[in-house]
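With one protein chain held back, the other chains of the complex are shown just where they sit.
Labels run A, B and C following the written order; every chain starts at residue 1.
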Amino acid sequence: MLTGQQYKDSLKDGRNVFFEGKRVSDLGTVPALASPLETIAAGYDKYYSNEPDAVNPMTVAPRSPAELRDRVPLITQMDLLLNTTYQSLMTLQVAAARLAGVTSGLIPRINAYVEKARLDDIRITECITDAKGNRSLAPARQEDPDAYVRVVGRPQDGVIIRGAKLHISAAAFGHDLMVMPTKSMKPGEEDYAIACAVPVSSPGVLITNTTYHPRGGDPRDFPTSSRVSIPDSMVIFNDVFVPNDRVFLDGQTEHAAVFAHSLGLWERLGGVSFMVVQADELVGLAQLIAEANGTARISHVREKIDEMMIHATLLRAGLEAALAHANSTPEGYFYPDDMFTNVTKYQGAANFNRMVRNLHDIAGGAVVTAPSMSDFDNPELGPLLEKYMSTGSEVSGEYRARLFHAIRDTTADAYGGWHLVTNLQSGGGLFAQRLVTRKHYDMDRARALALKAAGISSRASDG
Amino acid sequence: MLTGQQYKDSLKDGRNVFFEGKRVSDLGTVPALASPLETIAAGYDKYYSNEPDAVNPMTVAPRSPAELRDRVPLITQMDLLLNTTYQSLMTLQVAAARLAGVTSGLIPRINAYVEKARLDDIRITECITDAKGNRSLAPARQEDPDAYVRVVGRPQDGVIIRGAKLHISAAAFGHDLMVMPTKSMKPGEEDYAIACAVPVSSPGVLITNTTYHPRGGDPRDFPTSSRVSIPDSMVIFNDVFVPNDRVFLDGQTEHAAVFAHSLGLWERLGGVSFMVVQADELVGLAQLIAEANGTARISHVREKIDEMMIHATLLRAGLEAALAHANSTPEGYFYPDDMFTNVTKYQGAANFNRMVRNLHDIAGGAVVTAPSMSDFDNPELGPLLEKYMSTGSEVSGEYRARLFHAIRDTTADAYGGWHLVTNLQSGGGLFAQRLVTRKHYDMDRARALALKAAGISSRASDG
Amino acid sequence: MLTGQQYKDSLKDGRNVFFEGKRVSDLGTVPALASPLETIAAGYDKYYSNEPDAVNPMTVAPRSPAELRDRVPLITQMDLLLNTTYQSLMTLQVAAARLAGVTSGLIPRINAYVEKARLDDIRITECITDAKGNRSLAPARQEDPDAYVRVVGRPQDGVIIRGAKLHISAAAFGHDLMVMPTKSMKPGEEDYAIACAVPVSSPGVLITNTTYHPRGGDPRDFPTSSRVSIPDSMVIFNDVFVPNDRVFLDGQTEHAAVFAHSLGLWERLGGVSFMVVQADELVGLAQLIAEANGTARISHVREKIDEMMIHATLLRAGLEAALAHANSTPEGYFYPDDMFTNVTKYQGAANFNRMVRNLHDIAGGAVVTAPSMSDFDNPELGPLLEKYMSTGSEVSGEYRARLFHAIRDTTADAYGGWHLVTNLQSGGGLFAQRLVTRKHYDMDRARALALKAAGISSRASDG
Partner (left out) sequence: MLTGQQYKDSLKDGRNVFFEGKRVSDLGTVPALASPLETIAAGYDKYYSNEPDAVNPMTVAPRSPAELRDRVPLITQMDLLLNTTYQSLMTLQVAAARLAGVTSGLIPRINAYVEKARLDDIRITECITDAKGNRSLAPARQEDPDAYVRVVGRPQDGVIIRGAKLHISAAAFGHDLMVMPTKSMKPGEEDYAIACAVPVSSPGVLITNTTYHPRGGDPRDFPTSSRVSIPDSMVIFNDVFVPNDRVFLDGQTEHAAVFAHSLGLWERLGGVSFMVVQADELVGLAQLIAEANGTARISHVREKIDEMMIHATLLRAGLEAALAHANSTPEGYFYPDDMFTNVTKYQGAANFNRMVRNLHDIAGGAVVTAPSMSDFDNPELGPLLEKYMSTGSEVSGEYRARLFHAIRDTTADAYGGWHLVTNLQSGGGLFAQRLVTRKHYDMDRARALALKAAGISSRASDG
């Protein structure tokens, strides 16, 4: 296993990482990149063991509903890159099982890769979403054939790929990029049916970085985002060579969706678990600021907090139902129920903005006008701010200002905006979750209930 | 145990039942009362056993989470009066246990009553809500002291009670009225701390009846409400004598709420279970009418059905979470988790009208303008209606008309209106459910998450 | 002009009217039909004049924005049949002007018909919506070619039509049926491009009736619907001969939509005006019942009424904006702005159910469980009901019971259900109103604002 320092050193491998138009050779030199780097390094140190064959225990799949449930609090605490690494390895294992009868040559490659990745203690990110070009055209019919990642060459010892993957969290901080087709492919789209693990340092890989990390100001004004931020990337594969032992699918169009589907099993739990925690956090912020403002007993304020508590509890109910009805793969790995997970994600995503509205309504305009914590440091200004931001002897001005900054940082500034968008978009947007619902809902039961209400014994005999 | 016929005969006991201003000596003579009478009688026949000590198996409380779960489908199928009987008996048993150390004399009475009620196979209704008078005044300070049911006399062998209880489902069809205080009482309100089982036939008991049963027209135009209807009553206790062995609380103000609270444990499961079934039924009606109208593949119609499926599944998740986290009373009876049940009821009640809107939007104006099924019988008119209500060879006009009537009957006529109101009001209205949420929500966890987001190690040290 | 009695006599013309499967030769003999008959007759008496050339002043179109505005209160007070008569005559006049250059022969017919209808003081209903069959097929491609009303014969002196029209309010109570194509037609659909005025008494016309008029019970329990009810009809044209002077369009497919479009100008005002009044009525019911319940000062009750007031005022704002931006036809008739009218209808329709929910939440369960007013008449029961329904010396039990019945009647029974459906469906459902919005919204202005926000001078130069 690697220590945090070994991890940091391992990234100095010539990777082509960009930030604001400039190539960054040492991630630690750009504050917005140094912060996640340290977070991830700390994760390495946390799980480090110098036993010879040690592997990170978080990279093992749950084998029972109880193990699945125990994983929930861990997931919401571990860093995102460790989480994607875990998801990638699980995805490969399940995919290997599903491809077993089909493409026998690939299975040993996958198993070997997984074993080595665990032992080398590397971090892996998931590359799914393609550039896509014109949404109404299939990959092979695009004006630009590279709108979806594809194989443009097949030398004897590997493949050469070209294209771009979007919305990749932490791409610049991992060792490997797990490239998977974004959807199933059709005959004629063989070049697009490519799954492989690409080292970040491969020639031709270019990685952009966007981030909600604060660009300046006092870190106390950004109490969460200054500590916790993970950049998002576009990853460009500009004719990148991938050796054969890292190619896990190549041309088997009918199996192209196996990887994305397998990934779906593992990534949902994280998404929903985080939403539940976030909903509770919003309740807590609302309650604390109402108390600090001296308005916690006003009826309309309480009603707004009620609504937030009901929302948070409903999401928790959805998570509990998904865990109570956990399913297992044929390989014996347990994952939460698709349907319950989905409607919970939908509910959480669709109502997050409303809960933020409640919080802002309760907190007041000082969410965006509270003085900077650095203003409190000024010897002339500070004591006056303390005096006027305080609402009584039990609520110091500084404490109240910190709450306002926390609310602004998490819901009304760059990081809050990132949540507004990603809560909606993770898993493909609200419409994608409707499609899953259509697929899993038990319509036969609903029809039977309706026919009974109509006093119709069966449609066939009447219709 | 009683057969259905024996049950019907047992109601001819001189009870003071009114319908539309007239006293009704034989419930079977008024169509709106005869229908529920037959439904309940059928329930007697269904569970009848001539074994000497047989009791109805539905009156036994679940002893494990699994038994609790198994009860769900049974509850949504049994008649409402059997359900209130079961709830009343469970309430008494739990209340007896809770009152154990307090008022020792009452416990044997309660136990004896429960045992006899089971053996006699009687039906019991729950009388909670008082007339209440001025909502801002306590019972003892009302202009009319009878605004809450109270003891107005205490002869040696019993008590005399006066007052009225509202919203009593099926009161005219049971044998006993389980009178309970609507809330906790304070010192000085001793006369209002009265719980007792009053025979419906007691002199001084008057019972009104309101109903959504159709007042005429073709039963096929009211496919559900013509089959399934239970009247609601106001029960007036006009100086009613109750013998001591039927008095379960008298004057112990501090324990007045024990009964209502115990009842709460048992009634919730029924309410939420029914809401889940109803939500699925609405989905089914929407899907069937969309198919019959030929619009099931239109995008905006599908999206409305999506929303209904998501709603129904979210309610089901709430029920599943409540069952997965079932609690047990000290006596070992299992009941669903309060918090999950509550937010599920809230969600179901608050969004029912929106789901009905979706259904009406999908179905179209024929929900209220479709010809009567009796019009189809007319030899001149019928074939033309069949011709013009049909939407193709696979959808007969009559079938489609029946769907419209089912939608109107369950959502846009007397029965539908009853649902709109009672879904909101059962359990005390939306606000009551907010209060329960405030009580059970884990605010400490939420605060801790918020303080962490604000980078505040503890409020005490900062504030 | 006709007196009310003359009107009633005029309907005894052999018309084929059905109610619940039976032919009704005298509308006055069926209570559910007698009630609207009397209402309409009273409208005749109200406007009656024995001047020789007198016409009803309500059948004249507004000639200025001020006249348009003055019409609003009148429209919400006149009976529905007078309103449809007015709309039909206006529709014909505007249609005549628009067809002027096209089909010269038809104009004099239309003008003559309008003049005669005014002088004869007849009532006219609008027949638009066809049976439609399979929604995904055009009229001429239906399995049953009669799914849309069409010409099946053309004798020298007129046309013979076949088909059915749905959702016709008051069809059985008017003299003429104004048949119009439901939409534009295409070449090959000439037989469906038929507009004509069909006497209700024509052989082959069959009219069903459905109604929310109470089927029994005490009229005081149905304070609005027992006074105000208009049946809805399906009108079947079973090979009906229409003489040439009543045919206003026949085969001119490209002009088939002129009538429906002209009608749209006039019917909107009524729909929106009624919604505004209804929204205020709901506020009033909520406020009165809160006062009667003694809860009008409770914070959450006030907030729900706030929401209802805001809703009602927003609809009123929409109506005011539509009047302030009234447009005129080339003929100089003024009608409210399409766009503002439409979004107001959408807002009113989409939120009506939510306002009803608020009302029910405020009022309580007695909306559906309050005793019948006839129960108050019972000498034994009445005084007790008065005692227990009262909430203090200022609120009599009877008064409070009447409020509950009014709320149930208008929002939670047959009439309330009719509103739930027709508020959504009038004008074609929520989706139809979205289509109108798409057509009229000034997207160019919106685009320009967006490009400015993006700092893009013009799309063309950048894109």
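Here is the rule we use: a contact is a pair of C-beta atoms (placed from the backbone, for glycine too) under 8 Å apart; a residue touches a chain by one contact, two chains touch by 3 or more.
Source: prediction; values computed, not measured.
Novice: The complex has one chain that is not drawn here; which of the drawn chains does it touch?
Specialist: Answer for the hidden chain's contacts among shown chains: A, B, C.
Novice: Looking at the whole complex, which of A:D157, A:E331 or A:D377 touches the chain that is not displayed?
Specialist: Within the whole complex, the residue contacting the unshown chain is A:D377.
Novice: Can you work out which residue in A:S49, A:S64 or A:N353 touches the chain that's missing from view?
Specialist: A:N353
Novice: Going by the contact rule already stated, which one of C:R98, C:R354 or C:R434 would touch the omitted chain in the full complex?
Specialist: The single option touching the absent chain is C:R434.
Novice: Touching the left-out chain: which of A:P139, A:P214 or A:G348?
Specialist: Checking the options A:P139, A:P214 or A:G348, the one contacting the hidden chain is A:P214.
Novice: I need the residue numbers on chain C that touch the omitted chain, in ascending order.
Specialist: Spelled out for chain C, the touching residues are 220, 223-224, 227, 277, 280-281, 283-285, 287-288, 302-303, 306, 309-310, 312-314, 316-318, 320-325, 339-340, 343-344, 346-347, 394-396, 398-399, 402-403, 405-406, 409-410, 434, 437-438, 441-443, 445-456, 459, 462-463.
Novice: In the whole complex, what residues of chain A lie against the chain that is missing from view?
Specialist: Contact residues on chain A toward the absent chain are 18, 20-23, 129, 131-136, 143-144, 146-147, 163-164, 166-167, 206, 208, 210, 212, 214-218, 232-234, 236, 238, 293-295, 297-298, 300, 350, 353-354, 356-357, 360-361, 363-372, 374-378, 380-381, 384-385, 387-393, 408, 411-414, 416-418, 420-422, 424-426, 429-431.
Novice: Since one chain has been left out of the picture, which residues of chain B touch it in the full complex?
Specialist: 299-300, 303
The working rule: only the chains that are shown with their structure count from here on.
Novice: Just grab the chain with the largest centre-to-centre distance to chain C, centres being mean Cα coordinates.
Specialist: A
Novice: Starting from the mean Cα coordinates of chain B and chain C, work out the distance between those two points in Å.
Specialist: Spacing between the chain centres: roughly 37 Å.
Novice: Averaging over Cα atoms per chain, report the distance between chain A and chain C in Å.
Specialist: Using C-alpha averages as centres, the distance is 52 Å.
Novice: Can you list the residues of chain A that touch 2 or more other chains?
Specialist: Expected reply: 303.
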